[in-house]
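Of the protein chains in this complex, one is absent; all others appear in place.
The chains carry the letters A and B, assigned in the order they are written, with residues numbered from 1 in each.
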Amino acid sequence: MQFDPTCRYLPTHEWVRVLGDEAVIGISDYAQSELNDVVYVELPEVGDAVEKGEEFGSVESVKAASELYAPVSGEVIAVNQDLETLPELVNQSPFGQGWMIRMKLMALGELEELLDVEAYRALCEQG
Amino acid sequence: MSYVPLTETGRRDMLSTVGVSSVDELFTDVPRQYRYPHIELPPPLSEMEVLRELQRLSETNADLQHIVSFLGAGAYQHFLPSVVNHITARSEFCTAYTPYQAEISQGTLQAMFEYQSMICALTGMEVANASHYDGATALAEGVLMAYNVLRGQRHKAILSPAIHPEYRAVVRTYVQGLDIEIVADDALANDTRLPERIDDDTFCVAVQNPNFFGELQDMDALRALAEAAHARRALLIVVGYPIALALLQPPGAYGCDIAVGEAQPLGNALNYGGPYIGYFACRQQHVHKMAGRLVGQTVDVGGKRGFVLTLSAREQHIKRERATSNICTNQALCALACAVYMSSLGPAGLRRVAELCYHKAHYLARGIAQLRGYDMVTSRPFFNEFVIRCPMPVRDINATLLRHGIIGGLDLSQVGQDLGPDRWTDREMLLCATEVHTRRMLDQMIHALEQAS
Partner (left out) sequence: MMQAASEPLIFELSSPGRSGCSLPELDVPPADIPQDMLRHDLPLPEVSEIDVVRHYVRLSQLNHAVDIGFYPLGSCTMKYNPKVNDAAAQLSGFVHTHPYQPADTTQGNLCLLYELQQALCAISGFDAVALQPAAGAQGELAGVLIIRAYHQAHADQRRKVILIPDSAHGTNPASTAMCGYQTVEIKSDARGNVDLEDLRAHCSHGVVGMMLTNPNTLGLFDEHVCEVAEMVHRCGGLMYGDGANLNAIMGIVRPADLGFDVMHFNLHKTFSTPHGGGGPGAGPVGVTARLAEYLPGPVVVRAAAPAPDSSDPQDAGRRFELHWPEHTVGRVKSFYGNFAVLVRAYTYIRMLGADGLREVSQAAVLNANYLRCKLQSTYRLAVDRTCMHEFVLAGPPPDARGVHTIDIAKRLIDLGHSHPPTVYFPLIVPEALMIEPTETESQETLDQFAADMIQIAAEAQADPQLLLDAPHHTPVRRLDEVRAARQPVVRYEAQPTKEEHGEPAHHR
């Protein structure tokens, strides 16, 4: 089970990795293993404004659908187009090629409220 | 006779296994004061008696096998080839359940896949689901789907006033709890002005072709409407008549995003209004927003082709309160009838049915137009339905026709009561002819109308 130390996490298993004033967001290895084979990812459109805690999309497997919650607020500047034809990237490389959206950050302070990798790992090992 | 095979010995044996002395002991959780109520129903009947009773009831109706009818308006008399009922009556099709265990449901699944494929061929669209309850609910689901494609950020749905009034009523029922406004279908509205009504708060515009009055829309106008909708990122929904689609340009050819309609004419009998079947087709890019069952092709562990229900995550049993629709079923047996009908007729046969409908309706119209006191209201090209103005109220004309063994067309002042008064007077009649009407029947009708005035 992979836990990426360069990311911060929501208890709902979304991760965010910050580079300057931009953030990349996806779901964790733990999340993809719970979901099993991802068949479809519904993502927002470039230009959308997303608030922290708001739903920004959903990820579907054959038997389940999960909402995706934004760990931070910002404006969507890119979505991972590859997921349209290769949703399995979320399973194969959840922290890498399975990234979902890139945002321009509104408020850097929001990162402090998120779980760091150790806190997130602990959460996963509990439940 | 309750179809319970339990014998006295069996009951005693089973009760003993359960560890109770009577069935009553199994109902102790039911509040005592409400247990074993008196149910007021007629006494039970044997099979012979019940059939006699149902026969008696059915014979008090005017059976359209014995009396000619010129009613259409959303329910159509077409000839059903004998193979249709032969196949749909098969136990393996009609007493099977929804194909959740795909390995023992390949019959239903493949038949639904074939139905979906045929609807795509007929409508010119890329994907079709395994059906909705009827044309009206298919339209309502189309409106909800368009709302969701635009992510709930827009709130206006434009409905042409020339769409079947019952269909528009159903859409209104479906959206009454949501933040959606239906516009443009006021009684005096004009279909040609629809493009003007599209704005940035519009998420869809819907038209019917041929419309409720049988009129065929101009191809250029339809293409222009599609362009106007797309320019504002709104979706175009087209309600169709599947028999007409065998002859005429399909919605997929002129920019339609969602094609819906009533597929009853394809192999399903009139049955006093149901069960019918709503066909629903859309663009591939929107398939994840489409409600309803969907059968997909795949392979099994041995690489063999097979069929399964797919994209189930769209549906209510997974999405629950986030589902865009609560639909949980399709009209599978009706869809099977459609598939058998379309296979049986083939493209040439279906086209031939459409031509017969077209020419017979036009012959009838020409004959009536020549009668003194009757006028053709329909001025545009029409498929197999048209409106005439009668010299006296339709109610009286139809009463006279009935005494001569004919059921006349629809009195237009009687529909649209769902939506309040319409622009029609009590003298307009909507008539329909199909391939079941012989020349003799058409001549009789023309003569009877003449006599009735």
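The working rule: contacts are C-beta pairs under 8 Å (C-beta built on N, C-alpha and C of every residue); 3 or more make two chains touch, one makes a residue touch a chain.
Predicted model, so just to flag it, every value in this text is computed and none were measured.
Enquirer: So which shown chains sit in contact with the chain we cannot see?
Expert: Hidden chain contacts in the full assembly come out as A, B.
Enquirer: Pick from B:Glu103, B:Glu181, B:Asp200 or B:Glu227: which residue touches the chain that isn't shown?
Expert: B:Glu103
Enquirer: Write the list of chain A residues that the hidden chain touches.
Expert: With respect to the unshown chain, the touching residues of chain A are 37, 39-40, 60, 62-63, 87-88.
In this section, only the chains that are shown with their structure count from here on.
Enquirer: Distance-wise, how many Å sit between the C-alpha centres of chain A and chain B, to the nearest whole number?
Expert: Inter-chain centre distance comes to 43 Å.
Enquirer: Which residues, counting only chain A, touch chain B once they are in their complex?
Expert: 39-40, 42, 58, 60-65, 67
Enquirer: For the complex, which residues does chain B have touching chain A?
Expert: Checking each residue of chain B against chain A gives 288, 311-313, 318-319, 322.
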